[in-house]
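The complex appears here without one of its protein chains, the remainder shown in place.
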Amino acid sequence: MVDSIEFDLIICGSGLAGLRAAIAAAKKGPHLKIGVVSKVQVMRSHSVSAEGGTAAVLFEDEGDTIESHVYDTVKGSDFLADQDVAERLCVEMPQEIHQLDHWGMPWSRRDDGRIDQRNFGGYSFPRATYASDKVGFFEMQTLYDTCQKFDNIEYLNEWFVTSIIHDGKRFMGVTAIELGSGTFYTIKGKALIIATGGAGRLYSFSTYALSSTPDGLDMGLRAGMALKDMEFVQFHPTGILPSGILITEGARGEGGYLLNNKGERFMKTYAAGKMELAPRDIVSRSIMTEIQEGRGFKHETGVDCMKLDLRHLGDEKIKEKLGGIREISIKFSGQDPAKDLLDIRPVCHYMMGGLHTDIDGATEIQGVWAAGEAACNSVHGSNRLGANSTSECIVWGKITGELAIDYIQKNESTNPWPHHLVAAEEKRIYDGIFRGNGDVNPYEIRQQLTDTMNEKAYVYKNETNLIEGLKTIRDLKKQTWKHVDDKAKEYNTNFANVMELDSMFRVAEIVLLGAINRKESRGAHSRTDYPKRDDANFLHHTLAYYDPNEPIMKTHPVTITKYQPVERKY
Amino acid sequence: MPNDEHREGIGGMINPRRYGIERVAYLLMRLSGLGLLAYFIGHIYETSNILRGQVGWDDFMELISGTEGHIVMSIVIAMCVFHTVNGVRVMLGHGGVGVGKPARPDYPYDPASQNYRHKIGIYSAIVLAAVAMMYGLAVMFGE
Amino acid sequence: MRESTIMKIHYGTALAAVALVAVHILMRLTMGYAESLEYENVLANYKFVPYAIMLELILVLLAVHGFNGLRVILLELKQGRLYEKAVSYGCLVAMIGLIAYGSRTIIMTNMGMV
Partner (left out) sequence: MAQVSSISNEQSPTAKSVTLKISRYNPEHDESSQFMEFPVKYDQLSTFLEAILDVKKHFDHSVAVRYSCRQATCGSCGMIINGKPRLACFTKISELDSNVITVEPMNNFPVIRDLAVKFEKLFDTHQKIKPYLIRDDTELVSDEKEFLQTPEEVEQYIQFANCIKCGLCNSACPTMATDSSFVGPQALAQAYRYVADSRDKGKDSRLKIIDDSHGIWRCHFAGSCSQVCPKGVDPAMGIQLLRGYMLGFRS
């Protein structure tokens, strides 16, 4: 018999969205038991690595408007964003900033004591609220610490959730492995919030934490939910070499320049109005174009790169506003931004796509919500503006947390527990993976998979590359890597790694298929063989459903309220 | 003390090699404190000999006025001076004196509390203890 | 007692003891170390009431400080309800015992009961 525990609300994932949801739920349902289940230790999630800012309109008295934030977001999305969703984000956000402040967030301040904001790419007003350049870290700390006030939140550190159990319509629980002891559990619950973040480790050159694999997305997919818009992968213009660690957009927001090998601020050719602060897709493409036209640099590792110049900001300003990236560049690259030009290159940074949800974050299964990067409520469309992701996590964390509690209080489940589903899942994991007798090194396979994604589905894509990539990945998938050398139960990271790899294949395939199908260039999805946006044929979202053979691809309409698509110029 | 909790145990607590002079001072403070307590108890006991009158006192004086007695005494002096000077330093530190001011840390991090003021305090405690020990030896053997 | 009160006493006794012990040691040096330890001189010290009072004070201060220090070290070495109780009361008893024993010397010598 499988061990079982029970909560009212299960929150899978402990990043910004997960913790914000936990607080919202704990406040709204003080008598309900809330379990935060995380593959890592709660508070070690990748949200801690967010650097630059959180977008919100705080200075309406100085000329900023919610409407401008909405329009910037929609325009940044290349008009693929659902506009009602974007509006929701912008309306809800200001008070979330103040709420965080009331919980102890150490926002950077202006001399008059008010919360300061900095400039960010694609905005028409400086509205990235910041705390030095460790915004995500401080937000996570604030939320985690605030969670400690509530005694109805329980933390399941290092539990790997493997599947969602439902009766075809309604959520009933999840299965999970407690990594510490290696025990397989069922966690019964009345509602679930998926906040497992993005899947950027599909790419080997990535700003993501090593743990940011698509197991959360895959779990939803296998449960019958759709993945939406997965072909839109954001490449951040400034990942530092050789590690790929993020150099925040705030570096350019504070006045940093991008230079080519002629010493020119080449962004004047591509976005004269915004220069370095154009949206990320445009800056990344500009960098790659410069490189392809021979105006790039060669890094000592043999990779092409571009230079980021922060020297004119001065040591003191860098220490004050960009202390985090100063530490990163000195430690991990041996370059001091006050003295040296930083070697940067576009790097996988964000997935606009995710589990298909409506404006409230509700998924297609009753009782399951998704929030944060794992969700795709289409607030970012085909390209996210910097600083809007932490905003999204916080807003939909709160919304889904409260809605889940409403749902729990109104609904009483009576269906019998589906033991056969648990048994099937146990068989899938233990017979299919743990006891598999392959002879191929799964770590090598993972390396090849992520390298393929990097080569074939980078900033610029084309049909030939994408199809080759898909073929390579399908070939890799067939090899005998499904086995776990480490036979111990306790803290078996080898097992976890192979399960992660298993999920990477399904999601990588969807990313590539989506990219192949979308024969246009829009936002972060940029096809050299179809360089123009095609609103007549592709102004829609992509949906992908699970099928054992090949994902089933569908489309979904875009919600347009006020802003008709126009050509996107900066 | 290897155990379930994987505590480093006494060995780790007293190992002075891996960290700065502050950790050495911590160790010396403990050892001198224990030494002084032992001496103090002994001292109370030895002085009670006076109740045995002149004979008793002189018997006892003979015991401590030899070379060994002088050496023990000089170590006690050293411990006493170190414990006092370092104690004053630690006490000031505990009150928040000379431990630096909170400030944004800049990489490479250099903890303000591990500053020269307290290092000077520690070194001067050691030096003063040594000087006092020499002086004590000079006085005791000088006669 | 609150730990902060105990530690304030710890610091207070330390400071006071430093001052008084300094006087006590200086007395050994006023007439030469060996000479100061001669029976008559020591006895004279004890008989001089202010000095006897000072010795008594040093005794109390150092006993309190020393045994509290020992308690702290022992508490940090090992934990457990019973052990900690034993350490706390053990140190208290030892402290009182030492003070009593030392006081006996001082009082009896002072009153000439040698």
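In order of appearance the chains are A, B and C, and numbering begins at 1 in each one.
In this section, a contact is a pair of C-beta atoms (placed from the backbone, for glycine too) under 8 Å apart; a residue touches a chain by one contact, two chains touch by 3 or more.
From a predicted model like this one, the values you see are computed outputs, not experimental measurements.
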Neighbouring shown chains of the undisplayed chain, as defined at the top: A, B, C
Of B:36, B:90 or B:133, the residue in touch with the unshown chain: B:90
Hidden partner chain, touching residue among A:124, A:261, A:494 or A:559: A:494
Candidate in contact with the missing chain, chosen from A:242, A:255 or A:418: A:242
Candidates B:53, B:66, B:105 or B:142 - the one touching the absent chain: B:105
Selected residue (touches chain absent from view) among A:54, A:119, A:146 or A:175: A:146
Absent chain, residues of chain B that touch it: 1, 4-10, 12-14, 18-20, 22-23, 25-26, 29, 90, 93-97, 99-100, 102-107, 109-114
Chain C residues touching the omitted chain (full complex): 2-4, 6-8, 11, 72, 75-79, 84
Interface with the undisplayed chain - residues on chain A: 27, 40-41, 43-46, 48-49, 94-95, 97-99, 101-104, 106-115, 132, 134, 137-138, 141, 145-146, 148-149, 155, 157-158, 180, 204-205, 209-211, 241-245, 301-303, 324, 327-328, 331-334, 441-444, 447, 450-451, 454-455, 484-486, 488-494, 497
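One rule holds for everything that comes next: only the chains that are shown with their structure count from here on.
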Cα-centroid distance, chain B relative to chain C, in whole angstrom: 17
Computed distance of Cα centres, chain B from chain A, in Å: 57
For chain A, residues that touch 2 or more chains besides their own: none
List of chain B residues in touch with chain C within their complex: 10, 30, 33-34, 36-37, 40-41, 44-45, 47-48, 50-51, 53-54, 57-58, 61, 65, 80, 84, 87-88, 91, 94, 139-140, 143
Chain B-facing residues of chain C, complex: 11, 14-15, 18, 21, 29, 32-34, 37, 39, 42-43, 46, 59, 62-63, 66-67, 69-70, 73, 77, 98, 101-102, 104-105, 108-109, 113-114
Complex contact set, residues of chain A against chain B: 132, 319-320, 323, 326-327, 330-331
